[in-house]
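Missing here: one protein chain of the complex. Every other protein chain is in place.
Should a chain be cited, it is by its letter among A, B and C, assigned in written order, with residues numbered from 1 in that chain.
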Amino acid sequence: MTAVEPRSEASVRASKRTEVLENRPVNLDGFVEEWPEKGLVAMESDFDPQPSVRVEDGRIVELDGRTREQFDFMDTFIADHAIDVDTTEAAMATESVEIARMLVDPRTPRAEIVALGRGLTPAKILDVVKLMNVVEIMMGIQKTRSRRTPANQAHSTSAKDNPIQVAADAAEGAVRGFAELETTLGVVRYAPLVAIGLQVGGQVGRGGVLTQCALEEATELDLGMRGITAYAETISIYGTESVFVDGDDTPWSKAFLASAYASRGIKMRFTSGTGSEVQMGNAEGRSMLYLEIRCILMAKGAGVQGLQNGSISCIGVPGAVPGGIRAVAAENLVASWMDLECASGNDQSFSHSAMRRTSRLLPQMLPGTDFVCSGYSAVPNKDNMFAGSNLDTEDYDDWNTIQRDMQVDGGLRHVREDVILQVRNKAARALQAVFAELDLPAITDEEVEAATYADSSDDYPDRDVLADLEGARSVMERGVTGLDLVKVLERTGFGDVAENYLQVLRQRVSGDLLQTAAIFTGDFVPLAAINDANDYAGPGTGYRLSGERWEELKKLRHVTSAENPEEEVV
Amino acid sequence: MGEPVRVVVGVDVGNSTTEACLAEVAGDRADRVDRLASSLTPTTGVKGTPANTAGAVTAVRRALEAAGRPSAVPDTVLLNEATPVISGLAMETISETIITESTMIGHNPDTPGGEGIGVGTTVALAELGGQDGPVVVVVGAGADFDDVAERVNRAVADGVDVTAAVLHGDDAVLVVNRLTRRIPVVDEVSAVDRVPLGMLAAVEVAAPGRTIRTLSDSYGLASTFDLDSDQTRQVSPVARALAGNRSAVVVRTPAGDVTDRRIPVGTLTVTGSGRSLDVGVDEGAEAIMEAIRRVAPLTDVHGEAGTHVGGMLAAVRDTMTDVTGQPSSEIAIRDVLAVDTLVPTTVQGGLAGEVARENAVALAAMVRTSRSRMQAVADEIAAQLGCEVLIGGVEGEVAVRGALTTPGTAVPIAIVDMGGGSTDAALLDRDGRVSAVHVAGAGELVTKLVDSELGLEDRDAAESVKRHPLAKVESFFHVRHEDGTVQFFDAPLPPHVFARVVTVTPEGLVPVPVRTTLEAVRTVRREAKRRVFVVNTLRALAQVAPQGSLRLLGSVVLLGGSALDFEIPAMVADALAPHGVVCGIGNVHGTEGPRNAVAAGLVDVHAGLAEPVGAP
Amino acid sequence: MTSDVTELTPADYPLSINRPELLHTPTGKALADITMAAVVSGEVTNEDLRVTPDTLVMQGRIAESMGRRQLGENCRRAAEMTAIPDEEVLAMYNALRPNASSAEKLEEIAARLEGTYSATTCAALVREAAQVYAARNLLAEED
């Protein structure tokens, strides 16, 4: 047996230094030995298949050592939907090392390497990224990420499902720069009120913020169709057939769902990540990264515009095996390379060690991704109903400082206290007006005051939960829609918020947000991997942090003025 | 044919809801009123204050939308003359039990072990062995049940006379099952380390479903501890405190005592009919209500400064000052309702978190003022909607008019409107005179009583118990409702309600966080409603009834949200039946149920269908 | 469906800014008609805030012009689905879950997609699923 020995007991005398080291937070993290036969291995396993492909009559009949009769449904879906039959044999004939070098080499344009990627099988892609060290992987991400301008996403939730807290933190998150805001619930029946709080708060912070509420598929889609949320993300997919079926879905059901969202004009991405299959005990002896590459190709085959990956809720598994965080970076690279929008993890409690948390973050933050965090906790982690994130509100100033140190754009900025107080207050007041107009349980002035100055859910008066749930039910029953909320906001004197919200709804008509990696600028200009396609081609090209944005990121909470060293820059 | 048709909206600003009734009124003779729609929305701000405007405007808009004319502008909005009524609640515990020197452990662990009584000297487990006389073993925290049993068995085998045991953990049954000799064992004594050692002690455990007989009886204690008559008198509070328990421990210490005392919680000074009376809150509800009756009609009440009661009454006054701008000295408390209740309270000095049901008094107080600021509301509504706004009759009077449209009613008629903070009554007599009254105490007080008597400490749960009938989930496929009927389900019920007492709500079944039976919860709920709604209905009606006689009332119509409650109307009707009063739920205009009486009444009065009443 | 805008290129994106004249709501309003005034007056309703099949086809063409074949196909399926009511879309999705439907049931859905909604691409996806489910033992047990 392996790895079930208890931690070393202090039966023999240990040095003082050992004591110090024993007490370091990193030793609270769990680490395990690899077990490749069972798939408990990051990305280098003798049990992964060898790359191969064979095409007959315009159809792939062999994939990574298996013939069509031997295909499981992942093989079938990938062969029939993801891989480009016309180019696959030529692409597969290219040496893996050559492809790996193309990924790193700035002189190979993104379009060329993406086109080549369309013909590769999962085992071949794995073979390529296995050749790359973590710096090369970051080089690859820098080049292949689909949108030119990096962005970030936040979690805005409440341990008490308090919609006022969600609104205030959404407003602060928006003004700090997040392009997307996501929420979920403790008590699911609260969803309509919390989703309204998120939407209203998000539109107060600044224009162009998109929101979503993670729920089971039917309700999530319902809120989306009513225009109370603007996108969807928690559509999980898995790398083995057995785990996919355990999740009560198939590639075909998920592909159908992807089209359903698009048919309502709603932006959507899938979610997957290394470690989920071995966590559920059905990795079928494959490495975590091999299985994740299958997920990425499945997502691509379904025609969904993007993917949230980077282990996500299973981060403790790759995080515990050797090379695991390299594998996590590699999965973000593959998602980007396969021309999908990549919301790149960094969204779950990862480590007790602040150093480890930061090092896990850099492979996404330094090259930039479409969303560096697919959930930076814009509430204190104890209020995070996604079970905690790698970063939370306590880390705002650290994040801003790292951006300034490295001259890297992680999508956030320092915001002056008075601005934050003002948007938090306004968000709470706007929601107060909405609740009053919709006959929902009143939000008191005391609650508005609390929201303005609060940190966590502890700082708010308790709500009448039963009355709120009754209100939530009536919102669904009465068929309240996003348009109703716009009207209420306009009528109650929050015309600018109403206008922002209407702009978000209006975009459904254009379908512009359905394109790869689409977000809004603050002026509601859609920014996708079309009009803002990544054009990195080596030093001096691509997205560079400069000009007005760089000036903005130079600001921190405390910076001594050069002009008058007795004062700080404001 | 050529008569002008005007759109009129009656708006009733109530304590918690604002109602509107939209109608078309034809012609000056106004012999035709076409009611088009009604609406209901929460009242904004304290009733009778400018903050009401938002709710009133919403109610008007809603009614217009419901009538399919969202962009229409009404010709006239009619507002009721809403009198601000503010109520406050307080609850004071007035008795307490105090144990000194750890003489007694009288709590009821779920599962004591063994049966019978054992008397001996207290000895710690670690010291067990070699004792001559009978011993009671005292076992501290962290002991394992197997170890305890083994150790006691060894001592018994060595000849020690172990007669009983007291345990820290929840292990009594486990220990007893492993002992060679059957002894009574009391467990879950959280402060077991404070049990004095080397003292004579007695442990008694009754059979399941029974209560102890010896330690809960003064003479039983006397025989057990060999006491003389003076000593027996001294220990009688111990016996009293232990009555009703399934298990108990008594340790005889030189200075140990149990006292049961009244807590002075301040006095109320009630004023009326030109005189003032002082009454101690700790004298109980009956004494307080008697004092109020003696000074009737009440003109004001003050609470002793520096006490909770004083603070509560001051807060009610302050709120009214904020609302009306009247100085606090001009604001009078016009009614108080006192109710006796029992509150589970942890006994001071107890060793096992013993809980006693202590006496408490709950008070509801009410202030009203004649100075309404409805004109300000009217002006703002006029500005926002761009129409004429008129302030109509006093609500009680208009409500009677609305109630009178209930099919089958006739003058004289009385109405009762049971709200959240106050219970209101009005009477229209044969001469067309209307008298109206507000009394303190309504839904909020019921919630508070349910909350404290069930020990919920959860207002939401108490509110749910108040509003919805109960049921017991007997399996995943059926529940037994409180009326005894059984309901079956095709799909299994959610696991969190399994085996629980639940409220049956439109949202589904909601567990009530208690461990008592459905019957106990039901009794608490009905008693709370009876002591507040029934008592108040009788009290309020007596104040408007001719010569104070309910028999002269004729018929009583129940209005407002509480009239929609599943049991209050029946409880009130039962209470009124002996007085020969016909009591029923209002059905305004035969369609609106108990809602919309004032709003509809305003329109009718305006249209001349009904004579304005009480007008100068 | 739309046939006069076959030549969309990446330069046309975003349509809301570069080609608003091509966009309309399901009730035939122009994008510019969705104003706050129109919302307040009730001229704009929820029905207006939906994407049309034509628009989805156009977005699909733009995606394909960027080399995103599958995203283009997804847009085409979505265009077909705009006609299907919400509840039925969800019911069809549930029927596609593993072990949820018999081969007959899936064929019934495919036929309905094809016949009632002219959703041929969607129907093909369902038939393909039925084939794979049969091979992988993921059809519902026959009663």
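Heads up, the rule we're going with is that a contact is a pair of C-beta atoms (placed from the backbone, for glycine too) under 8 Å apart; a residue touches a chain by one contact, two chains touch by 3 or more.
In this section, contacts and distances are computed from a predicted model.
Chemist: Write down which listed name, "Dehydrogenase", "Urea transport system substrate-binding protein", "Propanediol/glycerol family dehydratase medium subunit" or "Sarcosine oxidase subunit delta", is the UniProt protein name of the chain that is not shown.
Modeler: "Propanediol/glycerol family dehydratase medium subunit"
Chemist: List the displayed chains that the omitted chain touches in the full complex.
Modeler: The undisplayed chain, in the complete complex, is in contact with A, B.
Chemist: Pick out which of A:164, A:317, A:333 or A:391 touches the chain that's been left out of the picture.
Modeler: Residue touching the absent chain, from the options given: A:317.
Chemist: If the hidden chain were put back, which of B:170, B:193 or B:457 would touch it?
Modeler: Residue touching the absent chain, from the options given: B:170.
Chemist: Among A:38, A:66, A:101 or A:555, exactly one should touch the missing chain; which is it?
Modeler: A:38
Chemist: Check the options A:350, A:435 or A:543 and report the residue that touches the missing chain.
Modeler: Final answer for the missing-chain contact: A:350.
Chemist: Considering the whole complex rather than only what is displayed, give the residues of subunit B touching the chain that is not shown.
Modeler: For subunit B, the residues touching the absent chain are 110-111, 145-146, 170-174, 177, 474-477, 492, 495-496, 498-501, 513, 515.
Chemist: By the contact criterion defined above, which parts of subunit A meet the unshown chain? Give residue numbers in ascending order.
Modeler: 1-4, 6, 28-32, 35, 38, 40, 275, 278-279, 281, 314-317, 319-321, 348-352, 381-382, 384, 387-388
To be clear about the criterion, only the chains that are shown with their structure count from here on.
Chemist: Select the chain at the greatest separation from subunit B, using centres from the mean of Cα atoms.
Modeler: Between subunit B and every other chain, the largest centroid distance is to C.
Chemist: With chain centres defined as C-alpha means, what is the inter-centre distance between subunit A and subunit C in Å?
Modeler: Distance between chain centres, rounded to whole Å: 25 Å.
Chemist: Determine the centre-to-centre distance between subunit A and subunit B, using the mean Cα coordinates as centres, and give it in whole Å.
Modeler: 49
Chemist: Using the touch rule from the top, collect the residues of subunit A that touch subunit C in their complex.
Modeler: Against subunit C, the touching part of subunit A is residues 72-73, 76-77, 80-82, 84, 111, 114-115, 118, 217-218, 221-222, 225-227, 241, 244-245, 248-250, 252-253, 255-265, 300-305, 339, 481-483, 486-487, 490-491, 495, 498-499, 502, 505-512, 514-516, 525-526, 528-531, 533.
Chemist: Taking the complex as given, what residues does subunit A use to touch subunit B?
Modeler: Within the complex, subunit A touches subunit B at residues 189, 436-437, 439, 442, 464-467, 469-470, 473.
Chemist: Spell out the residues on subunit C that touch subunit A in their complex, using ranges where they run on.
Modeler: By the definition above, subunit C touches subunit A via 10, 13-17, 20, 23-25, 31, 34, 36, 39-40, 44-46, 48-52, 55-56, 58-59, 62-63, 66-75, 77-82, 84, 86, 89-90, 92-93, 96-99, 122, 125-126, 128-129, 132-133, 136, 138.
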